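Apart from one protein chain that is not included, each protein chain of the complex appears where it belongs.
Chain nomenclature is as follows: A and B, assigned in order of appearance, with residue numbering initiated at 1 for each chain independently.
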Amino acid sequence: MTQLILEQALNGLQFGLMLFLLAAGLTLVFGIMDMINLAHGSLYMVGAYLAAAVAAASGSFVIGVLAAVAGTMAVGALLELAVLRRLYTRDHLSQVLATFALILIANEAVRAIWGDQPVMLNAPEALSGPVEIAGFSYPAFRLLIIAVGVLVALALYIAVAKTRVGMWVRAGASNREMTEALGINVKRLFTLVFAVGAGLCALAGAMLGPLLAVQVGMGESILILAFVVIVIGGIGSIRGALVGSLLVGVVDTLGRALLPWLLRSFLPGEVAAHLGPALAAILIYVLMAAILFWKPAGLFPARG
Amino acid sequence: MSEALLTIDGVSRHFGGVTALSEVSFAVGAGEVHALIGPNGAGKTTLIHQISGAQRPDAGRIVFAGEDVTALPMHARVQRGMARSWQITNVFNRLTLLDNVVLAVKGRQRDWGSGFRFWKPVDDEQALIDEARGWLTEVGLGGRERTLAGSLAHGEQRQLEVVLALATKPKLLLLDEPMAGTGPEESERMVALIEKLARHVTILLVEHDMDAVFRLADRLSVLVGGRLVCTGSPDEVRAHPEVRRAYLGEEIL
Partner (left out) sequence: MSGAIYRQSTRRRLLAAGVFALLALLPPVLQAFGQEFYISFAARVLIFALAATSLNFIVGFGGMVAFGHAAFFGAGAYTVAVLMESGVASAAIAWPAAIVVAAVLALGIGFVSLRTRGVYFIMITLAFAQMIYYLAISMKTWGGDDGLSLAVRSTFGPLDLKNDATFYWVTLACLGLCLCLLDRITHARFGRVLQAIRENESRMEGLGYPVLGYKLLCFVIGAAMAGLAGALIANHGQLASPNLLQWTQSGTLLVMVIVGGVGALYGGAVGAVVLLLVEEVLAHYTTHWHAALGLILLLVVFRAPKGIAAWVHGLFARAEKHE
């Protein structure tokens, strides 16, 4: 039992860290530019497809991941310059409509290039097996994901908390007008933030690709989770995104694994079998609703 | 002091680690003009927020007309006869003056159902419109019913701000710096208006213009750093050593 919990907790951590990669970019775009970008999930999908294509062509997973990150950053920057830039000053509804349109276009473009069927993205051969840690075995590739996630989270934290650009980003998230008044080239800053966000999406897509299916529509389901994360954490806050990601990742994974089992211990089997999966599936949404009920602006509100 | 209409009893309010109000207690007597003064950042507007129901105090009670209203939302306090104006003009910019005041008159009609009328078109509610016209005339905005509120001059907007509160026919009027940003002439008009209103309604006035305050107020309360320093008649307040210290150098005292 302990082993199961430990394993699921690690899975939750791994999922949470990948969610963080998505949520970090989303929360910054949201916080700084006050922009709802539904197409964020599409960048994740594009990243996964690019990784799969390049990895298949080059035979190297690492090259695939790097190419995906670089390629998606370029796509993101292009998108920002061509379309999203004109939406910053528009209301949320226009942003929803425009980025919804982008989802449709992105899905169709991917379908036109790679077809309807899911494509394969394999984890590197050397990491396909399990490793022994503290007396139980755990897939090596999942450990790699955790390592990458921790490293990127750390790097991002240092970039935002310690560098000059990071300071602008934080300033922009809490007070955009003031930042502009300080004479910072906000336009270029926005493009940069957006490209970095796109790169993080691609990294998450490439790393999760071998575990989940690389297919059209993969962006939409995870997009909603990323939104849940940033709303729980408080829009515009990187710290909030990290806490929210880990919370959602662990609660969701552990809930799915343990809730049915927990229910069985005090409910009749029939009822537990029905209720367990249902409750597990809605657990994070209940969590989010509860958090917003008590803290209507999330756990770490970025704006005063 | 006559019988208390509003009693503030040990009200405290914190924002994060900052104490904005610390156990403030005083009473506003029925029929008086009670001024609330204090240096910038003393907590005057915060206290108005607690009284009007825009915020809830962390501790203490607010008793209005014999009823503990601490837990009531703003609209419920308005319905019990407490209305406020805002320091920063807060009117319906895209509606005409008449529509602005009509909304206020309607809001007063205490039966909960009145605003929830689904069927009857509103255009023919002549009684409402007549009353709204009357209020506008009362404060010198008569004849401008069709003007959009957003296009008024600043001084006129301040007057509209007061009329909106007034048209709810309150027992207690909370005026948060009604003269904020107005010129001498407009201030004079506002003082005259408040003097006129004071005959019918109890007023709690927050104001920086000390000339106006000492002309209007029957009694004053002084807040410094979130604490109540003293409450009393203008002469008592003028003579209070701690008030003198807080306002040291300000010649009006």
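Observations
Basically, contacts are C-beta pairs under 8 Å (C-beta built on N, C-alpha and C of every residue); 3 or more make two chains touch, one makes a residue touch a chain.
Quick caveat: nothing in here was measured; it's all calculated off a predicted structure.
Contacts of the undisplayed chain with the visible chains, over the whole complex, involve A, B.
The missing chain, though absent from the display, is touched by one residue of A:F15, A:F30 or A:F61; that residue is A:F30. Among the residues A:L10, A:V186, A:I235 or A:L254, only A:I235 touches the chain that is left out of the figure. Only one of B:L21, B:L97, B:L136 or B:L164 touches the chain withheld from this view, namely B:L164. Residue positions on subunit B in contact with the hidden chain: 52, 54, 73-76, 78-79, 83-84, 86, 90-95, 103-104, 106-108, 112, 114-123, 146, 164-165, 168, in rising order.
Residues 30, 36, 38, 83, 86-87, 90, 92-94, 96-98, 100-105, 107-109, 111-112, 220, 224, 227-228, 231, 235, 274, 277-278, 281-282, 285-286, 288-289, 292-293, 296-298 of subunit A touch the missing chain (whole complex, contact as defined above).
Basically, only the chains that are shown with their structure count from here on.
One finds 49 Å separating the Cα centroids of subunit A and subunit B.
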